[in-house]
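Dropping the structure in here first, questions after.
Heads up, one of the protein chains got dropped from this complex, but the rest are sitting where they should.
Per-chain residue numbering starts at 1, and chain names A and B are given in the order in which the chains are listed.
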Amino acid sequence: MGDTTNLNFAGSHILSIDQFQREDILKIFSTADMMEPYAARQSQTRVLEGAILGNMFFESSTRTRISFGAAFNLLGGEVRETSGFESSAIVKGESLKDTARVLSGYSDIICMRHPTEGSVAEFASASRVPVVNGGDGHNEHPTQALLDLYTIQRELKGSGGNLDSFRIAMIGDLKFGRTVHSLARLLCLFDPSRIVLVSPQELSMPGELVEALKAAGHEVVETDQLNEGISGVDIVYSTRIQEERFPSAEEADLYRGKFRLNQAIYTENCQPNTVIMHPLPRDSRAEANELDSDLDSNPNLAIFRQADNGVLVRMALFALIFDVVHLVDKHASELPWRSTRHNI
Amino acid sequence: MGDTTNLNFAGSHILSIDQFQREDILKIFSTADMMEPYAARQSQTRVLEGAILGNMFFESSTRTRISFGAAFNLLGGEVRETSGFESSAIVKGESLKDTARVLSGYSDIICMRHPTEGSVAEFASASRVPVVNGGDGHNEHPTQALLDLYTIQRELKGSGGNLDSFRIAMIGDLKFGRTVHSLARLLCLFDPSRIVLVSPQELSMPGELVEALKAAGHEVVETDQLNEGISGVDIVYSTRIQEERFPSAEEADLYRGKFRLNQAIYTENCQPNTVIMHPLPRDSRAEANELDSDLDSNPNLAIFRQADNGVLVRMALFALIFDVVHLVDKHASELPWRSTRHNI
Partner (left out) sequence: MGDTTNLNFAGSHILSIDQFQREDILKIFSTADMMEPYAARQSQTRVLEGAILGNMFFESSTRTRISFGAAFNLLGGEVRETSGFESSAIVKGESLKDTARVLSGYSDIICMRHPTEGSVAEFASASRVPVVNGGDGHNEHPTQALLDLYTIQRELKGSGGNLDSFRIAMIGDLKFGRTVHSLARLLCLFDPSRIVLVSPQELSMPGELVEALKAAGHEVVETDQLNEGISGVDIVYSTRIQEERFPSAEEADLYRGKFRLNQAIYTENCQPNTVIMHPLPRDSRAEANELDSDLDSNPNLAIFRQADNGVLVRMALFALIFDVVHLVDKHASELPWRSTRHNI
């Protein structure tokens, strides 16, 4: 923890959150802060003019794909992309390494999503340009983990908190949920004072991750009671529970709706400024174990700011990989038009 | 009619033609005229440099999607897009409002097509950026209606006519056809001297629309005879008749080919300068109730100019929504290359 070994981002692949030290993450976040005027359309920068992003989504994910593309456009670059298995090349027996060597001839950086675990790393090993993992099956989705932690940092700022002193409850399917696993691993690099894990017993956080959190010095509490879990925390991180994850239909019935947070439960159990997060999409149907839409007017509902932050984090990663952080403002200019976009 | 209440376009959604007054429409058309040198590649403007269009086509429509995207590019902006239901977010129970709040964080304006009536308005209600309806099921497709009326205005100019003094025949399925309904509603804001509705009796224009046209002071004639209907008009607006719309196969047989316009019928019944329009695509198969391809060399066949005009109208809407109409020429510059594109 607190290791000062700084990753040299320039030209690097971004494949896993495990490649980051604490200082790397703080560097990404301070760079993301720098991006805000551009993302908010107060001015524009053309620092990546002439650069091409190959946005290679071999598995569909509209929002992640558009978020990467928009982030690259906001730095002045162009985007070429694919949005699903349209090619028959793999059917024809082409190796992922051949695909990588060919496609990496067409762009200056590649963001890639693929349904198979490990596929993005294999692709990166043969790519001639940096590769950013946009999700490889159940394995990794590092930019989601980064934007989650970045959102926590930003939301805590309002109340004077920081990543080394806060309390968080993670709720839902903690056994299979990729986002909570990644967030837990990132939290090992910081010093939150209390981590509450709220889940059905059958879907509790894997033992090794709980041990890692404890080994990092955190107080970890496990519970299957929502009300108890969310009291006295600064951040509530809610996630989806897929019914098919339960060992039996009876178990699913037993827990249905038990982890659904709504305004009444929030008012009764949470502190006034408790921030609500969710990786999205959330299931808005009545029987879902997620966030009720009656929370939508709650100013502490941070789920859309969280999605917005994804653009800032992705811009930051691009600027770091292209090694142009110091040039972003130098290539800034006024926008000819004025944005009518409002934030939330 | 002739109401002077002017819509404030800046930052507005474009969801329905019903939001427009006569003056709004004339403003769109005069702005579209201004766009012509840029669409014709006589010079370029970069007035929307740094802006991103989210071209969200949740239902496929290649030409409408490309037309919106090209219009935005011609103003100097970038386009991020989706072209079909690739995402599983909706399957996972996400509300359209959540989708809107997330996607509207990635762009400065959204053009959206969706198979469900009312979906675009619902999306717009939660969007943080202006939304332009690119078609929501059987409900609305306002830019198609605008480009149709704009085409009529332009085509009439040659013969000294205008939107307050002309005669039009609308042909085909007037019961279910979205484009003829929209056009009829727009015509209520102007004063054409004669409107002829040519259709099988089972597919005639809904009574309320006929009444609205009459209430607006128009002379309305209904007939199921093509030859009679197209004589003495300035504009023939032909549309598709889908056979499955007929109440029975016998009815369909009865009318097959009866509303197909070809050069011989045109020569026999139309005035020399009668303009032929169609929303496209037209069915070019021999048995279709549409426009015969022997009309292709007729200089009054305006169907491709009509499609071209869509780019002008969409550029105009973008310029009005971004409130940059007065800046378009200011940000103009010479093109480094010369277009070999020829118009028709």
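Miscellaneous remarks
Everything below uses one rule, namely that contacts are C-beta pairs under 8 Å (C-beta built on N, C-alpha and C of every residue); 3 or more make two chains touch, one makes a residue touch a chain.
Here the structure is a predicted model, which means the values were calculated and not measured.
Interface note for the absent chain: among A:19, A:43, A:95 or A:193, the touching residue is A:95.
Residue in contact with the omitted chain (choice from A:82, A:298 or A:340): A:82.
Only one of the listed residues, A:105, A:158 or A:257, touches the absent chain: A:105. Only one of the listed residues, A:50, A:160, A:272 or A:299, touches the absent chain: A:50. Mapped onto chain B, the interface with the missing chain covers residues 41, 44, 60-63, 65-67, 69-70, 73-74, 79, 83-84, 240, 280-285, 288, 293, 304, 307-308, 311, 335-344. Considering the complete assembly, chain A touches the hidden chain via residues 10-11, 46-52, 54, 76, 78, 80, 82-83, 86-89, 92-95, 97-99, 101-108, 128-130, 321-324, 327, 331.
Everything that follows uses one rule, which is that only the chains that are shown with their structure count from here on.
Chain A and chain B have Cα centroids separated by 41 Å.
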